[in-house]
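With one protein chain withheld, the remaining protein chains of the complex are depicted in position.
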Amino acid sequence: MNQESALTYSKVNHDIIRMLDKPTVKWWSLFIFDLAVLAFGLFCFLYQVYTGLGVAGYRHPVFWAVYITNFVFWVGIAHSGTLISAILYLFRARFRMSIYRISEAMTVFAVLTAGLFPIIHLGRPWSFYWLLPYPNQRELWVNFRSPLLWDVFAVGTYLTVSSIFFFVGMIPDIAAIRDRVKEIPRKIIYTILSLGWKGSTWEWGHYTRAYFYFAAFATPLVISVHSVVSWDFAMSNVPGWHSTIFPPYFVAGAIFSGLAMVITLVVPIRKIFHLEEFITIANFEGMAKMIILTSLIVTYAYVVEFFMAWYSGNPYEWGQFMYRAKGDYALFYWIMIFCNSVVPLLLWFKKVRTNIKALFIISLFINIGMWFERFNIIVISLSHDFEPGGWGLYRVSWVELGVTAGSFAWFFMFFLLFIKILPALSISEIKEILPAPTREAKAR
Amino acid sequence: MSEIKKGGSTKPVLSKGEGLITGGIKRRDFLKILGVVGGTAAITGGCSPEPVEKIIPYVIPPDTIIPGIPKWYASTCMECPAGCGILVKNREGRAIKIEGNPLSPINSGGTCARGQAALQGLYNPDRIGGPHTRNSSGRLEPTAWDEAESILVEKIKEIRSKGNGNKIVFLTNNISGSLNRLIDDWVNALGGRHIVYETFSHEPLKEANRISFGINKIPTYHIEETKYLLSFGADMLETWLSPVQYARKFSEMHGYKNKSMGKFVQVEPRLSLTGVSADEWIAIRPGTEAFLALGIANAILSEGAASVTSGEADKLNRLVKDYKPDVVSLITEVPTETITRIAKEFVESRPSLALGGGAANTSSKSTETLVAINILNYIAGNVGDTVNFGDTLTLSNANSFREIASLVDSMSKGEVELLLIYNVNPSFTLPKTLRFDEALKKVPFVVSFSSFMDETTEQANLVLPDHTTLEKWGDYTPQDSVYGVIQPIMDPVFNTKSIGDVILSISKKIEGLESQFSSNTFYDYLRDSWRGIQTRLAPDKDFEAFWTDKVERGGIYREIAPIQVRLSQEVSTVSFSEPKFEGEGAIYFMAYPSYRYYDGRGANKPWLQELPDAITTAVWDTWVEINPETARKIGVKEGDFLSIESPYGNITTQAYIYKGIRPDTIAVPIGLGHKSYGRYAQNRGVNPIEILPVLTDEASGGFAWLSTKVNVSKTGKREQLVKTQDSTSQEGRGIAQAITLKELESGVHEQHELGEKFDMYPPQKYIKHRWGMSIDLSKCIGCGACVTACYAENNIPVVGKGQVAKRREMSWIRIERFYHEDNGFDIRFIPMLCQHCGNAPCEPVCPVYATYHNHEGLNAMIYNRCVGTRYCSNNCTYKVRRFNWFTYNWPEPLNWQLNPDVSVRTKGVMEKCTFCVQRIRFGEDRARDEERNVRDGEIIPACAQACPTKVIVFGDLKDGESTVSHLAKDERGYRVLQEVNTQPAITYLKKVTWDKA
Amino acid sequence: MIKEQGVFGIFSYIDSTVQAIKKLREADFKNLRVFSPFPSHEIEEALERRESIVRFFTLTGATLGALCGLTLTILTSLDWPIRTSAKPIVSLPPFMIFVFELTVLFGSLATLLGLLINSRLRRNAPRVMYDPRFSEDKFGIAVVCKIEDIRKVEEILKLSGADEVQFEGI
Partner (left out) sequence: MKKLLKGCSGVLLLSLIFLGFYLYTAESSTKAPEQPIFFSHKIHSGDNQIPCQYCHSYVTESTMPGIPSMQKCMGCHTFIAGKDEEYKYDGKAINIQKEIQKVKEYWDKKQPISWIRVNYLPDFVYFTHKRHVLREGIECKTCHGEVEKMDVVQRVYRLQMGWCVSCHQEKAKDGDELTKLKDCLTCHK
């Protein structure tokens, strides 16, 4: 902790709260551009609702495509946030402290984004509430046997719990901001948000306990959520989907993609806000190591899928996997392999994993690769299942691309607002890992 | 004019449309529909507000209509000359469904796709709304009937006053019966001529029969009795003579039963849809069928196996002596062994039958070919047995192409002053080189009675649109044994008038004709004419009773036994030579009649346009079939635009690579390439007739369709060929299974497991019924009648070419076709529809219970509950679910056809085959009303009903005595993708093949 | 309400804070409120605080959630039994997912409720006995005592190394 020893408590406060200074022109232009993209995405969605789902590129038999790819992609992104904030919290991994707030924010916003897609992809999105079990005059309930309903509950719970977790973690920091800002409107907002936090011992006592429980809940939850998402596929009988390795494979993939996304987000923030003192190379290295691990798990899953298809002697499975490697979508398959299995191997070299630029580029590759992983699983499997007479190809449409772009804009809109409104780094937790000021130390 | 409105629904909204009849209170009036008619329901759901609806009562209730209760009327289909009997369902005054009349000996309840689609002729949005006359600026403009008729009267008077009555020509299609008599008499009374023009009139058949047996007629064939069928390019399951009749008879002959089946050998350069059903395809060199027939005859005669008198044998021997199998083999490119083998099989499996004369294979030596085929039938003893000269086709009365050509000639010479055209479209169906259009310009006055603005009608001076068959009275005699009644199913949709009525009405205004044509309406004329029939056939009966009975039954059906005929002397004078081909190209050009569009008249019906061609699965366009070897040579892939050049022109269309065609031949279907004929037909595809030479079969004067050699070149342009099935191979997955006859006989074959296997869950309980189906692949000919019937019954929208290109066709049942190349080229068809699985993968994944398993074994789909997650379709092993990507609309008045018993689906919901649940419920309700159980075979889904070959059997699997439950245990039975353990309710029966030699 | 008097010491160092707490407790001043910029184990130990009762909220919520999940799925399925794919109407394995999710959901919500109630968080800024520096780098001890003890407390705080000592009425 040599580098950090230069930090003092008040510098922590100062540096982090400094990020909330008046937005620059750059920020505004970025934000307006973001809103423009979002507006276009919204237009695409409304156009789709008005005209019919046919404006998307779906074609028989590929009934799910980019929207569900986006759903899984964003849910996956969300996972690493919870992993860093909850699982690593339980494991007391110190390198999480400086990045966990950003990744938690990422979690909440990614789930918010992901949650849109199941509605966007519906044929009749205005009836989406039929998926909720509420008492109605029809006396009809929902089918609890459907994996889609599991999704509704899992994602709903996940959004609620991660939002609570995100918010509760911020209360002391918001209090710190409240104590610093002077302008009336901001002061009032932060006062309300801080819930009158004083930092008293009894507050801390309940707080740490509650935080521990949140983390304890979030950990199995995060695993369950992506398992449930994977069951959307694994519970069906489509060759290429119907597989028992899907839950661990998806969870690992989610963490893998999420870590990459954290790097993608943190690198620019660190640079723009000069947070080198807080977010150190060591932090990145810790993440890079986790990326190697998850990349290997994912690669293992790729191999095992092939092996099982071959070993099972199931002609449909084998047909599907040969099609992935050699068929119409082979390019996407090999992009996925390259990005997810080959590129991360570079991180075995310490030089690479301690080089921020290299890390950033690799993280972009992984983001792309993981998006294609979901695309491949969904689209390739559907286009080539049991019945050769029903086979068909899918081609993306501009509406889907628009909505996808809109979803990124939606995510970044929250993120841009977040870094300007809320503390992007955890003030109190960074203080926890700093050596506490003692008189003895001073005397020495 | 009343209006029914329902908020946000696509149900038929009756409103004033251009040319739609709007006034009057008439029998079977559909305009004053009782408002409480449920109409065709559309689904909305959610918290949509209730629309303000009007209820509109009848002013005077029609005598026969009870709203909500269907009425059936018998009639006769006029979509092709075969004249099948039909029953038409009328709901609230509208014709909504056509079914085959089970009493008719022609089709016995089946129909073809074209017959089903006749409704879209009736409700075609591009029908001519009323009489039109050409104004001073040369444009056709609407007029009133009185005015239009008086124009024609004036014209006739003018011509007669000049003494030019002989310059009046009435050109019609083959309309036998009363209308034919009326037109004949009428035009004769005027001094003119009546010419009957059929695009496919089979002159060589008549001529060959005249030469061989002295009978200038087209006989009927008893295919059902044969054990061995040898067809020289006769597309009897598609367009040849009477396709539904022969399909049914073929299925009786070729369907597997009692451990045996007949054998069918098809000889043709291109494997046609008919050929696909054959056990053996002989890819003969185009135009050389005569030699093969002679070679076979030679082999039979030299074996002494012929059943002829010795004198005849000598005569025949002289005729065939030069055609030893090895010689023939060189000419025809058919191996010698095959020839001798077929000869042996042909005489040994009696009764046998040889057929010939399919339009596509009609060359300039077709008559000789058919004489040779007649000889084959004769020496095998088939004439007078399976060839029935007692019951002949009225198609025999059509004029020959040569006569049409001479008409065109006299037209261009100005020898025709008034041309009345009815039901034919020569501008489209005659080759361009005949210059019909130019000749037509030379005719001072042209009257068209067409209900559709086709290429010929566009050039008419006066258009007097006739009713469609479903709106008028009439009769039709397709063959001697059948007198079919045509009765109106509903009041006219547009301001049209029956041609018979027009003729009778104008006769009143022409001096000299009033007395001869005194009937007030054609209906009276028709009844008078049937009085004659009654005196002839049932003199002791009261006419009214006779008439009512025949109208109810759909006509008179008799049986006429074959007559014995002997070989005529003229046979020995026939000499055989190779046919003539025009053009310097290297590739034979084959234009074949389409089973979807016939000669092009079906092209304006969206159901037919969207019905995938069985072999290519292409829709909405023309293509050219080309052998992979030839394609490789000129570097062509599927979808490439090829330029086909004959000495007479050039057409450009997309390539389809097809192994079922000889490398030296290419083939293009006839039917598309219309320049007008409504929105669905216009500017779509190409018309291969355009590049054909005016070459006739020398002996008969029939048009020689196979007479051109062309050059084929790549244009460089390429587009996706829009078709519904990309994969041609079933990848060894046993979707469409087959079994050889030998395996079946020996019993050495895999018995599929019928017992309940171990299951995690207790067996399901079915209350009263479990509906199931069996589909016999040995009978399926891929004709697509089931598909179209399903469209008609279940309000399935037509989506158009652009959407089919995205594979978004909505058809609930599709005919999958798989190519097999392991043992010669062979195609298998399998109708694929919702299997109503016992363990349906689609059901548990629906979050809102929109699809579930009901107590009668139906896999129910509740449209109004569906939110559109589409998970069910992803999980469907058979991919038979369809999604409403948009809200599809039926242009007025096509929407009048919609079935009120089936919801019209709106955007965003899934749909699929329901086993016609509305019919099941109707049957169950009726049984409950009559306090009995549902009888086996009482409930028939639309697909099973339409099937001409009775492939599909529907019934109750819970009832151990039902046909379907027996078939479910059949030794040929299997379930598609059984290993997925979906436990389908559909049992497929394996196709049976003869062991390959 | 009777006004109580409080003494309020502000510290820079954690060890002095801990020392002050210990001394105050020895002097029988048990009513202490300690403020710190981050959760500190040393302080908690010095205060000898009981385990937070938030855990009971959590337990109750989680149990309630599990029960809700079980009853919701089973009862609604039985309310209108609809067969899908030969699967039993009450299919416990998939229902367990709802049991789990609702356990987590209700557990978390209850924990949040427990936190809000127990730490008495409310939506207004602390006005008394608080210094904004507590959220930055200072520690604070507020001692609630009788007026006569004020001097004594002040002395202990100052001796322990308090930077400042203030008096406030609560």
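Couple of notes before you dig in:
By letter and in written order, the chains are A, B and C; residue numbering begins at 1 in each of them.
The definition used in the following text is that contacts are C-beta pairs under 8 Å (C-beta built on N, C-alpha and C of every residue); 3 or more make two chains touch, one makes a residue touch a chain.
Quantities reported herein were computed from a predicted structural model and do not represent experimental measurements.
Across the entire complex, the residue among B:151, B:858 or B:880 in touch with the chain not shown is B:858. The residue touching the chain not shown here, chosen from B:917, B:946, B:968 or B:992, is B:917.
The omitted chain makes contact with just one of the residues C:53, C:90, C:116 or C:150: C:116. Think of the hidden chain as still there; on chain B it touches residues 2, 6, 9, 11, 25, 32, 34-45, 47, 50-61, 66-69, 767, 849, 852, 854-855, 858, 860, 862-865, 901-904, 914, 917-918, 921, 925, 928-929. If you put the missing chain back, the residues of chain A touching it would be 134-140.
By our rule, only the chains that are shown with their structure count from here on.
Averaged Cα coordinates give chain A a centre that lies 58 Å from the centre of chain B. Chain centres here are Cα means. That of chain A falls 30 Å from that of chain C.
The set of chain C residues that touch two or more partner chains comprises 82, 84, 87. Residue numbers of chain A whose C-beta contacts span two or more other chains: 140, 142-143, 145. Considering their complex, residues 759, 761-762, 764, 837-844, 846, 849, 851-855, 983 of chain B touch chain C.
Within the complex, the chain A residues that touch chain C are 8-10, 13, 133, 139-145, 150, 153-154, 156-157, 160-161, 164-165, 168, 171-172, 175-176, 178-180, 191-192, 194-210, 213-214, 217, 220-221, 224, 228, 427-429, 431-432, 436-440, 442.
Chain contact summary for the complex, chain C toward chain B: residues 82-88.
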